[in-house]
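Dropping the structure in here first, questions after.
The complex is shown incomplete by one protein chain, all other protein chains being positioned as in the whole.
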Amino acid sequence: MSAAGLRAEVESFLYDYAACLNEERFAEWPDFFDERECVYEILSRENRDLNLPAPIMGCYSHGMVRDRVAMLVKGTLTYRHMYLLHQVSNVRAVREPDGSIRAAAGLVVHQSSEEGVPSLYIVGRYQARLRSVAGGFRIVKMEVILDSFGIDTMLAVPL
Amino acid sequence: MSAAGLRAEVESFLYDYAACLNEERFAEWPDFFDERECVYEILSRENRDLNLPAPIMGCYSHGMVRDRVAMLVKGTLTYRHMYLLHQVSNVRAVREPDGSIRAAAGLVVHQSSEEGVPSLYIVGRYQARLRSVAGGFRIVKMEVILDSFGIDTMLAVPL
Partner (left out) sequence: MSAAGLRAEVESFLYDYAACLNEERFAEWPDFFDERECVYEILSRENRDLNLPAPIMGCYSHGMVRDRVAMLVKGTLTYRHMYLLHQVSNVRAVREPDGSIRAAAGLVVHQSSEEGVPSLYIVGRYQARLRSVAGGFRIVKMEVILDSFGIDTMLAVPL
(Lines give C-alpha, C1' and ligand atoms only; values in the text may rest on other atoms or scores of the structure.)
Protein backbone atom coordinates (compact mmCIF):
# COMPACT_ATOMS: atom_id res chain seq x y z
CA MET A 1 0.00 0.00 0.00
CA SER A 2 1.24 3.51 -0.78
CA ALA A 3 2.13 5.95 2.01
CA ALA A 4 -0.97 8.03 1.17
CA GLY A 5 -3.12 4.89 1.11
CA LEU A 6 -1.84 3.78 4.52
CA ARG A 7 -2.54 7.20 6.00
CA ALA A 8 -6.08 7.18 4.57
CA GLU A 9 -6.72 3.78 6.18
CA VAL A 10 -5.39 4.95 9.55
CA GLU A 11 -7.51 8.11 9.32
CA SER A 12 -10.63 6.01 8.78
CA PHE A 13 -9.73 3.83 11.75
CA LEU A 14 -9.13 6.76 14.10
CA TYR A 15 -12.30 8.55 12.89
CA ASP A 16 -14.30 5.39 13.64
CA TYR A 17 -12.61 5.24 17.06
CA ALA A 18 -13.56 8.87 17.76
CA ALA A 19 -17.14 8.35 16.52
CA CYS A 20 -17.53 5.41 18.90
CA LEU A 21 -16.64 7.72 21.80
CA ASN A 22 -18.62 10.75 20.59
CA GLU A 23 -21.71 8.63 20.09
CA GLU A 24 -21.17 6.99 23.50
CA ARG A 25 -21.11 3.44 22.13
CA PHE A 26 -18.79 2.47 24.98
CA ALA A 27 -19.49 -1.27 24.70
CA GLU A 28 -17.80 -1.20 21.28
CA TRP A 29 -14.68 0.65 22.43
CA PRO A 30 -12.69 -2.47 23.50
CA ASP A 31 -13.19 -3.92 19.99
CA PHE A 32 -10.66 -1.39 18.70
CA PHE A 33 -7.96 -3.05 20.81
CA ASP A 34 -5.97 -6.20 20.15
CA GLU A 35 -7.37 -9.00 22.30
CA ARG A 36 -4.05 -10.77 22.81
CA GLU A 37 -1.98 -7.82 23.96
CA CYS A 38 -2.76 -4.15 24.31
CA VAL A 39 -1.78 -1.11 26.30
CA TYR A 40 -3.88 2.04 26.78
CA GLU A 41 -2.34 4.96 28.63
CA ILE A 42 -3.22 8.58 29.29
CA LEU A 43 -0.05 10.56 30.03
CA SER A 44 0.84 14.19 30.64
CA ARG A 45 3.16 15.68 28.06
CA GLU A 46 5.38 16.84 30.89
CA ASN A 47 5.94 13.30 32.20
CA ARG A 48 6.39 11.99 28.68
CA ASP A 49 9.03 14.60 27.82
CA LEU A 50 10.93 13.89 31.05
CA ASN A 51 10.64 10.11 30.58
CA LEU A 52 8.79 9.84 33.87
CA PRO A 53 6.82 6.61 33.77
CA ALA A 54 3.66 7.43 35.74
CA PRO A 55 0.56 7.72 33.55
CA ILE A 56 -2.63 9.51 34.56
CA MET A 57 -4.34 6.18 33.95
CA GLY A 58 -3.38 2.96 32.24
CA CYS A 59 -4.75 -0.40 31.07
CA TYR A 60 -2.35 -3.23 30.36
CA SER A 61 -4.55 -6.02 29.01
CA HIS A 62 -7.77 -6.40 27.05
CA GLY A 63 -9.55 -7.27 30.27
CA MET A 64 -8.46 -3.97 31.80
CA VAL A 65 -9.65 -2.13 28.69
CA ARG A 66 -13.07 -3.79 28.99
CA ASP A 67 -13.08 -3.00 32.68
CA ARG A 68 -12.40 0.69 31.88
CA VAL A 69 -15.85 1.04 30.32
CA ALA A 70 -17.76 -1.62 32.31
CA MET A 71 -19.45 0.91 34.58
CA LEU A 72 -20.33 3.10 31.61
CA VAL A 73 -21.82 0.16 29.71
CA LYS A 74 -23.84 -0.98 32.71
CA GLY A 75 -24.89 2.58 33.41
CA THR A 76 -23.82 2.40 37.06
CA LEU A 77 -21.37 5.28 36.86
CA THR A 78 -22.79 8.62 37.91
CA TYR A 79 -21.12 11.68 36.46
CA ARG A 80 -21.96 15.04 34.96
CA HIS A 81 -22.89 14.19 31.40
CA MET A 82 -21.23 16.22 28.64
CA TYR A 83 -21.55 16.01 24.89
CA LEU A 84 -18.07 15.46 23.46
CA LEU A 85 -16.61 16.16 20.04
CA HIS A 86 -13.22 14.60 19.27
CA GLN A 87 -11.30 16.34 16.51
CA VAL A 88 -8.59 13.99 15.26
CA SER A 89 -6.23 16.07 13.12
CA ASN A 90 -2.91 15.86 11.28
CA VAL A 91 -2.85 12.05 11.07
CA ARG A 92 0.56 10.58 10.27
CA ALA A 93 1.33 6.90 9.77
CA VAL A 94 4.43 4.82 9.03
CA ARG A 95 4.74 1.09 8.49
CA GLU A 96 7.50 -0.39 10.65
CA PRO A 97 9.88 -3.15 9.50
CA ASP A 98 7.97 -5.69 11.64
CA GLY A 99 4.75 -4.87 9.72
CA SER A 100 3.08 -2.93 12.52
CA ILE A 101 1.98 0.67 12.00
CA ARG A 102 3.12 3.65 14.02
CA ALA A 103 0.47 6.36 13.95
CA ALA A 104 0.26 9.87 15.40
CA ALA A 105 -2.50 12.47 15.39
CA GLY A 106 -3.52 15.67 17.10
CA LEU A 107 -6.47 15.49 19.46
CA VAL A 108 -8.74 18.31 20.56
CA VAL A 109 -11.92 17.48 22.45
CA HIS A 110 -14.63 20.05 22.98
CA GLN A 111 -17.26 19.42 25.62
CA SER A 112 -20.75 20.88 25.70
CA SER A 113 -22.99 20.84 28.74
CA GLU A 114 -26.55 19.59 28.49
CA GLU A 115 -27.52 23.27 28.47
CA GLY A 116 -25.58 23.63 25.21
CA VAL A 117 -22.60 25.62 26.45
CA PRO A 118 -19.35 24.51 24.79
CA SER A 119 -15.80 24.68 26.10
CA LEU A 120 -12.36 23.34 25.36
CA TYR A 121 -11.87 20.07 27.24
CA ILE A 122 -8.72 18.28 26.10
CA VAL A 123 -5.70 19.23 24.00
CA GLY A 124 -3.16 16.55 23.21
CA ARG A 125 -2.31 13.83 20.77
CA TYR A 126 -2.66 10.16 20.02
CA GLN A 127 0.45 8.08 19.55
CA ALA A 128 -0.40 4.52 18.59
CA ARG A 129 1.01 1.23 17.41
CA LEU A 130 -1.48 -0.71 15.30
CA ARG A 131 -1.64 -4.24 13.95
CA SER A 132 -3.21 -4.87 10.53
CA VAL A 133 -6.15 -7.28 10.53
CA ALA A 134 -8.62 -8.20 7.82
CA GLY A 135 -10.60 -5.05 7.07
CA GLY A 136 -8.75 -2.71 9.38
CA PHE A 137 -6.52 -2.46 12.42
CA ARG A 138 -6.32 -3.31 16.10
CA ILE A 139 -4.61 -1.15 18.71
CA VAL A 140 -1.56 -2.78 20.26
CA LYS A 141 -0.58 0.37 22.13
CA MET A 142 -2.40 3.68 22.44
CA GLU A 143 -0.83 6.59 24.27
CA VAL A 144 -2.99 9.67 24.76
CA ILE A 145 -0.45 12.38 25.56
CA LEU A 146 -2.08 15.47 27.05
CA ASP A 147 -0.86 19.04 26.80
CA SER A 148 -3.87 19.90 28.97
CA PHE A 149 -3.20 17.60 31.89
CA GLY A 150 -4.85 19.80 34.47
CA ILE A 151 -8.11 18.02 33.77
CA ASP A 152 -11.06 19.75 35.38
CA THR A 153 -13.30 16.70 35.33
CA MET A 154 -12.86 13.10 36.39
CA LEU A 155 -12.09 11.57 32.95
CA ALA A 156 -15.31 9.61 33.27
CA VAL A 157 -15.16 8.42 29.69
CA PRO A 158 -12.15 7.24 27.64
CA LEU A 159 -10.26 9.48 25.24
CA MET B 1 -14.58 4.17 -6.41
CA SER B 2 -12.77 2.81 -3.36
CA ALA B 3 -13.89 3.70 0.16
CA ALA B 4 -10.80 5.89 0.61
CA GLY B 5 -11.42 7.52 -2.75
CA LEU B 6 -15.03 8.30 -1.88
CA ARG B 7 -14.01 9.83 1.43
CA ALA B 8 -11.38 12.00 -0.30
CA GLU B 9 -14.02 13.29 -2.74
CA VAL B 10 -16.44 14.08 0.08
CA GLU B 11 -13.67 15.84 2.02
CA SER B 12 -12.97 18.06 -0.99
CA PHE B 13 -16.65 18.87 -1.32
CA LEU B 14 -17.10 19.77 2.35
CA TYR B 15 -13.85 21.80 2.38
CA ASP B 16 -15.14 23.78 -0.62
CA TYR B 17 -18.46 24.25 1.19
CA ALA B 18 -16.64 25.56 4.28
CA ALA B 19 -14.37 27.84 2.20
CA CYS B 20 -17.46 29.36 0.56
CA LEU B 21 -18.76 30.31 4.03
CA ASN B 22 -15.39 31.39 5.47
CA GLU B 23 -14.74 33.62 2.50
CA GLU B 24 -18.29 35.00 2.67
CA ARG B 25 -19.18 34.07 -0.90
CA PHE B 26 -22.81 33.65 0.17
CA ALA B 27 -24.21 33.96 -3.35
CA GLU B 28 -22.48 30.66 -4.18
CA TRP B 29 -23.78 28.77 -1.14
CA PRO B 30 -27.07 27.59 -2.74
CA ASP B 31 -25.05 26.01 -5.58
CA PHE B 32 -23.96 23.28 -3.18
CA PHE B 33 -27.58 22.12 -2.86
CA ASP B 34 -29.66 19.99 -5.21
CA GLU B 35 -32.03 22.25 -7.15
CA ARG B 36 -34.83 19.69 -7.40
CA GLU B 37 -35.05 18.70 -3.76
CA CYS B 38 -33.05 19.69 -0.72
CA VAL B 39 -33.35 20.08 3.02
CA TYR B 40 -31.10 22.20 5.24
CA GLU B 41 -31.64 22.05 8.99
CA ILE B 42 -29.82 23.28 12.08
CA LEU B 43 -30.77 21.11 15.07
CA SER B 44 -29.73 20.85 18.68
CA ARG B 45 -28.15 17.54 19.61
CA GLU B 46 -30.62 17.31 22.47
CA ASN B 47 -33.65 17.42 20.15
CA ARG B 48 -31.98 15.06 17.74
CA ASP B 49 -31.21 12.48 20.44
CA LEU B 50 -34.77 12.64 21.76
CA ASN B 51 -36.26 12.49 18.25
CA LEU B 52 -37.93 15.85 18.81
CA PRO B 53 -38.64 17.30 15.40
CA ALA B 54 -38.19 21.06 15.94
CA PRO B 55 -35.06 22.44 14.29
CA ILE B 56 -33.42 25.75 15.24
CA MET B 57 -33.94 26.68 11.60
CA GLY B 58 -34.80 24.82 8.44
CA CYS B 59 -35.07 25.21 4.66
CA TYR B 60 -37.14 22.70 2.70
CA SER B 61 -36.61 23.69 -0.93
CA HIS B 62 -33.93 25.29 -3.08
CA GLY B 63 -35.89 28.52 -3.03
CA MET B 64 -35.77 28.58 0.78
CA VAL B 65 -32.03 27.92 0.66
CA ARG B 66 -31.55 30.86 -1.70
CA ASP B 67 -33.80 32.95 0.52
CA ARG B 68 -31.62 32.07 3.51
CA VAL B 69 -28.75 34.10 2.09
CA ALA B 70 -30.68 36.68 0.06
CA MET B 71 -30.24 39.45 2.61
CA LEU B 72 -26.54 38.61 2.98
CA VAL B 73 -26.03 38.70 -0.78
CA LYS B 74 -27.87 42.01 -1.16
CA GLY B 75 -26.06 43.42 1.86
CA THR B 76 -29.29 44.50 3.54
CA LEU B 77 -28.75 42.44 6.70
CA THR B 78 -27.14 44.34 9.54
CA TYR B 79 -25.27 42.25 12.08
CA ARG B 80 -22.06 42.27 14.05
CA HIS B 81 -19.52 41.03 11.56
CA MET B 82 -17.23 38.22 12.68
CA TYR B 83 -14.47 36.40 10.84
CA LEU B 84 -15.30 32.70 10.86
CA LEU B 85 -13.13 29.63 10.49
CA HIS B 86 -14.91 26.31 9.92
CA GLN B 87 -12.89 23.26 10.84
CA VAL B 88 -14.43 20.22 9.18
CA SER B 89 -12.88 17.15 10.79
CA ASN B 90 -13.15 13.36 10.89
CA VAL B 91 -15.01 13.05 7.58
CA ARG B 92 -16.75 9.72 7.05
CA ALA B 93 -18.65 8.66 3.95
CA VAL B 94 -20.60 5.59 2.82
CA ARG B 95 -22.30 4.91 -0.48
CA GLU B 96 -25.89 3.75 0.00
CA PRO B 97 -27.56 1.01 -2.08
CA ASP B 98 -29.55 3.69 -3.96
CA GLY B 99 -26.29 5.36 -5.06
CA SER B 100 -26.55 8.38 -2.77
CA ILE B 101 -23.80 9.12 -0.25
CA ARG B 102 -24.23 9.40 3.49
CA ALA B 103 -21.56 11.68 4.95
CA ALA B 104 -20.70 12.78 8.49
CA ALA B 105 -18.07 15.17 9.84
CA GLY B 106 -17.18 17.07 12.96
CA LEU B 107 -17.65 20.83 12.87
CA VAL B 108 -15.95 23.44 15.02
CA VAL B 109 -16.31 27.09 14.09
CA HIS B 110 -14.13 29.76 15.66
CA GLN B 111 -15.18 33.37 15.38
CA SER B 112 -12.88 36.38 15.59
CA SER B 113 -14.07 39.90 16.10
CA GLU B 114 -12.93 42.70 13.82
CA GLU B 115 -10.56 43.65 16.65
CA GLY B 116 -8.89 40.25 16.20
CA VAL B 117 -10.11 38.52 19.37
CA PRO B 118 -10.97 34.85 18.72
CA SER B 119 -13.45 32.62 20.53
CA LEU B 120 -15.16 29.29 20.16
CA TYR B 121 -18.45 29.80 18.31
CA ILE B 122 -20.00 26.47 17.29
CA VAL B 123 -19.34 22.82 18.19
CA GLY B 124 -21.31 20.16 16.37
CA ARG B 125 -21.36 18.01 13.29
CA TYR B 126 -22.56 17.76 9.73
CA GLN B 127 -24.73 14.83 8.74
CA ALA B 128 -25.49 14.89 5.03
CA ARG B 129 -26.98 12.94 2.18
CA LEU B 130 -25.33 13.77 -1.13
CA ARG B 131 -26.11 13.03 -4.75
CA SER B 132 -23.26 12.43 -7.21
CA VAL B 133 -23.18 14.80 -10.18
CA ALA B 134 -20.57 15.34 -12.87
CA GLY B 135 -17.48 16.67 -11.14
CA GLY B 136 -18.79 16.50 -7.59
CA PHE B 137 -21.87 16.34 -5.40
CA ARG B 138 -25.04 18.18 -4.54
CA ILE B 139 -26.60 18.25 -1.07
CA VAL B 140 -29.95 16.50 -0.86
CA LYS B 141 -30.12 16.84 2.91
CA MET B 142 -27.79 18.65 5.30
CA GLU B 143 -28.31 18.45 9.04
CA VAL B 144 -26.08 20.63 11.19
CA ILE B 145 -26.41 19.07 14.64
CA LEU B 146 -25.14 21.35 17.38
CA ASP B 147 -23.67 20.32 20.70
CA SER B 148 -23.44 24.05 21.41
CA PHE B 149 -27.04 25.01 20.87
CA GLY B 150 -27.01 27.88 23.33
CA ILE B 151 -25.94 30.16 20.48
CA ASP B 152 -24.88 33.59 21.70
CA THR B 153 -25.43 35.28 18.37
CA MET B 154 -28.25 35.36 15.87
CA LEU B 155 -26.90 32.80 13.38
CA ALA B 156 -26.68 35.58 10.82
CA VAL B 157 -24.77 33.43 8.36
CA PRO B 158 -25.27 29.76 7.45
CA LEU B 159 -23.23 26.94 8.96
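The chains carry the letters A and B, assigned in the order they are written, with residues numbered from 1 in each.
The rule we apply is simple: contacts are C-beta pairs under 8 Å (C-beta built on N, C-alpha and C of every residue); 3 or more make two chains touch, one makes a residue touch a chain.
On a predicted model such as this, the values are computed, not experimentally measured, just so you know.
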Inset, instruction - From the listed residues B:Asn47, B:Ser61 or B:Gln87, report the one that touches the chain absent from this view. - result: B:Gln87
Legend entry - Hidden-chain contact residue, picked from the options B:Glu9, B:Glu41 or B:Glu143: B:Glu9
Inset, instruction - Determine which one of A:Ile42, A:Val69, A:Leu85 or A:Val108 touches the chain that has been left out. - result: A:Val108
Legend entry - Residue among A:Val65, A:Leu85, A:Leu130 or A:Leu146 touching the omitted chain: A:Leu146
Legend entry - Missing-partner contacts on chain A, residue numbers: 3-4, 7-8, 44-46, 87, 89-92, 104, 106, 108, 120, 122-125, 146-151
Inset, instruction - Since one chain isn't shown, list which residues of chain B touch it in the complete complex. - result: 5, 8-9, 11-12, 15-16, 18-19, 22, 83, 85-89, 108, 110, 112, 114-120
